Structures are given as C-alpha cells and as structure tokens.
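With one protein chain withheld, the remaining protein chains of the complex are depicted in position.
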Amino acid sequence: MERAPVRNAASGADALAVRGLRAGYGRKLVVFDVDIHVGAGEIVALAGHNGAGKTTTLKAIFGILPPAGGSISYFGSDRTRASPRSNVIDGMSLIPAERFVFGDLTVRENLLLGGWHVRSAGAKQRNADRAARLFPILRERESQRAGTMSGGEQRMLSLGIALMSEPRLLLLDEPSLGLGPAIVLELFDTIRLLAEEEGLSVLLLEQNIGQALRIADRFYAMRNGRIILEETAALMRRRHDYWDLF
Amino acid sequence: MGEFNLASLLQLTLNGIVSGTAYALLAVGVASIVGVTGRFHVAITVSYTLAAFVAAWLGGLAGVPFWPALLVGALCAALAGILMEAFVYLPLSLTAMRLGANVFLMTFVASLGLSIVGRNVLALTSLMNPSLLISGFNNVGLNVGPATITTLDLTMVVTSWALIGAFSLVLSLTSLGRMIRAVRANWQMSLCVGIDPRLIYRVVFGAGSFLAGAGGIFAAAKTSATPGMGVVPLFYALVVAFLAGLATPPWLVGLAGLALGLVQSYSSLFLPTQWTPLLVFAILFVFVALRPLDVRALQRRFIRTQRQAG
Partner (left out) sequence: MELLFGYVDQVLIFVVFALSLNLLLGYTGQISVAHAAFGAIGGYTLAYLSLHSHVPAVAGVALGILFAGLAGFLVGVPALRLKAEWLILLTLSVQIIVNLSVATSRPLGGTYGLQDVTGLSFFGRPLVNPSDMALPFAVCALLVLAICCRLGESPYGRVLRGIREDEIACRSLGKRVFVYKLTAFSLSAALAGLAGAMLVIETEIAAPKQFLFDVSSAIVAMVVVGGSGSIFGPVVGVLLLSVLGPLLERVLNLGADAAFTWRLVAYGAALVAIVMLRPAGLVPDAMTRRLGGLLRRSDGTGATSASRQSAFEVSPLSVARTSPAAYGAAAPVASASGEAVVAVRGLSKHFGGIRAVENLTLELRSHSITALVGPNGAGKTTVFNLLTGAIRADGGTVELRGRDISGLPPDAVARLGMARSFQDVRIFPRLSALENVLLGIGNQPGEHLWPLFARPRLVAQAERAGKERAHEWLRFVGMAQQANVPAGALAFGEQKLVALARVLATEADVVLLDEPASGIDVHWVDAMLGLIDRLRTQGRTICLVEHNLHVVERLADRTCFMELGRITAQGSFAELTADRRLAEAYFGTGAGA
C-alpha cells in the first residue's frame, strides 16, 4: 500500500523530538547523540541489530532511564527528566518487548490498570469499548488470567492496555517478537488504523523490517548506539535487502 | 499428652483456631511485604510491639477504651512501617544498587538493626514496669459445649478474619489492590502503565504493618506488652508466609496459618507439648530443603534469555 506524504515535516508540534540523546546503564553508555523526531499522526520505525541501543533509547524517552545528555520534547514541552508516571498521564505509552502483560491478573484487570488515571467512568467505558472493537477477544476472555493466553493474544492485550490510557504517542518495542506472520499482519494493520483514524503517533522498534515498512512513514536505522540512516519508508521499500544496516 | 475424647478434641480445635488465627494475621502482613517489595522485613516486629505499647499507654494513662486504642495503635504500627521503608530501605537499596552491593542482604541487616533498635527503645520506656497491661477489655470465658473460649480470643478471631477478609477484598476488587498485585506480578510493566512502585511499596508497608499491629495488640491484651513479644510470632509468621507462598491471596495465607495452628494443637495428642514447636520448624526445614526446583520459572527465564540474545 502506498502511503500519503510525511506529515508535519518540520513543525514545532512534533509528537516527539529527541535531540542529542545519550543514555546507558551506570558506566555502560550505549546510546550516543541520537536525534529522532516523530510527527503527529506519524508512524516512525527504528531498526537495528540487537544491542544497537534501540530499547535503551526508548526507555530514556519514556523516563525509565534518566538520560545522560540531550533533550526530549513531547508535543512541544520539555520532558527530558519527566517520570514515567507523568508521561503516562500526558498520553505517552510504552509497550515493552517482553513481559508486556500482568500475567497473574485477568484480562479485565489488565485493561483497568492501563486506564487507572482516567477519571471519568464514561471515558473509561469508551476506551474499553474501542479496545474490544479492535480486539474482540479481549471482551470474550475478560475473566481469563492474562498469563494463560497465547503470545498473540497477550500482544493484543498489551495494545489494549495502552489504548485504555488514551495515548497520543505510542512507543512499541518489537511488537512482532515471537509472533506468527498472520498475527503480525493483523496487529500492524490495527496500528496503522489507529494512526490514520485517531492521529496516534507511533515510534516502532522492529527487526522485522518488512512489516515495519508496510505501515511506517519514516525509517531510522541504528548501529552501535548511533543513528546511521534516516529515510522515508517509500525510499526504503525500493531496496533489495537491508543486510548493510545490521 | 492430651486424652482423646470429643470434649478435648473440641477444645484442641478451638485452641488451634485461636493460635492459628494469631499466626495468620501476622503472616499476611509478612507475606504481603516480602512478596510485593522483596524486602526481608524482620523489623515488622517493631510495628507489632509498638502497637501493643501504644494501646497499653492509651488505655493505662489516658483511659482510652479498647477499640479506639486498637485503631490508634495499629495506625502507629502502619506509620512505623512506612517510615522504615521511606527512610531506610529505599535510600539503602538505591545506594547499594549504585555500588553494586547485595541489596537483599543489606536490607536484611538493616532490618535486623531496626528491630534491635525498636525493641530496646520500647524496653527503655518500660524499665520501671516490665509488663504493660492493655485495659478496657472485659474478658470472660464462654462455654462452647464442653469446651471454653474467652471473649478476648473470640473477638481476636473475628476481628482478625474480618481484617484478612477486608484486605483480600481490597486487593482483589479495588483499583489500589490491582496496582499492588500489578507491581507484584510485573514490576517493569507497572512502570510502563505509569504506576510508581515506590508509592505502592509504602502502601504495602503501611497495610502489612497495620495488620501486624492489630495482631500485636490482641497478643498483648491476652497477657501483657513486653519489648521482646514479637520475636517468636515472627518466626511462626515466616513459616506460614513461606509455606503458603508469597504471591498467595491473603485469605489463603490466613488459612495456611489456621492449618498450622490446628496441626500444632492436634499434635499435642501424641507429642509432649514442648515438642510441638519443634514439629513446626521441622516441617519448615523439610519443606525448604526438599523444595523442588521451580521448573516453570526456570523455563521462563531461559526463554527470556534466549529471546534477548538468540
């Protein structure tokens, strides 16, 4: 499918603008001077080999890992040292690559946890309805323990949890990991739909470049903690293979 | 050794329920704190004992009736727990993590230190009168068929189970309870949905210490409040909490405590009474020693490492 041209190319209202980000764990700095921006309603893919620093970048953006340098702005406001809690309340949502549901809790409880900060009961209900419309299985299985669901169902639930928090920016860490091709297809279509219909902005970490390019507007590649390439998805799709990026 | 007849059996059952309920209440506090926060909080004895002392002072010095004294005492216990988490365990775990030291060991030793401080500060306050009585409860014996139970014990059993039940309901039905279980089930993911685990830790320390405090007040009302009153109950509570499992709902931990109380009570039929505690700890030793490897947890771990790297 061909995508509309990139929106919001250089406006100040980027959903996310990361500049010169440096981050790491204690003495181990793994992300160096990373610049990333995500326009409102844009899906941006970030690819790279394992250990390239993608997840670390994501954690620093979300506030789990305090950045060692650089700045992060979110819809124009500075968020460089904001806590995950305040980020979630302002509509940023992160789905980790693994252990992305509360296994001991039921599906319903998982969804409620996603929207714990939404005050109005009506809004809660609307969010739950929307999640159920996108993933009917979440309503069918609402009293099942999340840990007993299949990998694909847990993935859908994780997206449901994120939707309950009324997100404006979704940070997805390898949503295709461990899933069969059919489920990946369905999941990614849903993400595309959310971006087009509701203007959701998405930063998508993927190794599955083919799937990512199918829905992304723009593409970054990372290697050894640095961004080595920024390109439109349309241009990327014309390539034969991507071996040189890994 | 007891004689086996219906009357003695009933009496043993009542005794078992009473002692088992006492274990249960403290065990629920211990299990929730250790299970959610991972801190081996032996200083929960401070909360247990402090509550009893506060209740005794309120009753003895100010003439406060039993139930308000119980409430205030248990609230003081909760506050003590929260303060220990906020001003000792949390900063300590952050320092230890930064220096690469063993966080679990350090918090355990700090907890030992806190329990020594707490016990002896309370001892200093009671140097003049070594045993403080909790007044205001009109304790009489009740006949249950051929057996007897005191009104205090009956009140303790009913109140304890009401508290355990209420805590279970809070955990399973309320938003706060969901957050507590979320932090216990998946700490990382709870961060991702915007829950602050530090706040949840404080809540859990408060709730667990409140339950412990209530238990301490009842124990002291039965005899008296002494600085060292928390040590032995803590041992039993640890046994119950670990036998039942740290991620088990409170009412189930409570039932495990009840079962232990009954086993101990019935065992006096065929064991000299001074040996029954030995039985309890022998069960614990065998359980821990033979604890089969948690195969499923291992598998999960390997799948995770494999996914990370493979």
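We just call them A and B in the order they show up, numbering each chain from 1.
What we mean here is this: contacts are C-beta pairs under 8 Å (C-beta built on N, C-alpha and C of every residue); 3 or more make two chains touch, one makes a residue touch a chain.
Quick caveat: nothing in here was measured; it's all calculated off a predicted structure.
Note on the undisplayed chain: of the listed residues B:L61, B:L127 or B:V140, the one touching it is B:L127. Checked against the full complex, the one of B:P65, B:G113 or B:G245 touching the unshown chain is B:G113.
Contact with the chain that does not appear here is found for just one residue of B:W161, B:F235 or B:Y266, B:F235.
Against the chain not shown here, subunit B presents residues 34, 40, 88, 91-92, 95-96, 98-102, 104-106, 108-110, 112-121, 123-124, 127, 231, 235, 238-239, 242, 272, 274-275, 277-278, 281-282, 284-285, 288-291, 293, 296, 299, 302-303, 305-310. Remark: the residues of subunit A touching the chain excluded from display are 22, 24, 26-30, 49-52, 68, 174, 176-178, 181, 184-185, 206-214, 223-225, 237, 240-243, 246.
Everything that follows uses one rule, which is that only the chains that are shown with their structure count from here on.
Centre-to-centre, using mean CA coordinates, subunit A is 42 Å away from subunit B. Across the complex, subunit B meets subunit A through its residues 98, 175, 178-179, 181-182, 184-186, 188-196, 247, 304, 307-309. Interface of subunit A with subunit B (complex): residues 26, 50, 62, 64, 83-85, 87-89, 93-96, 98-105, 109, 112-114, 116-117, 161, 165, 177-178.
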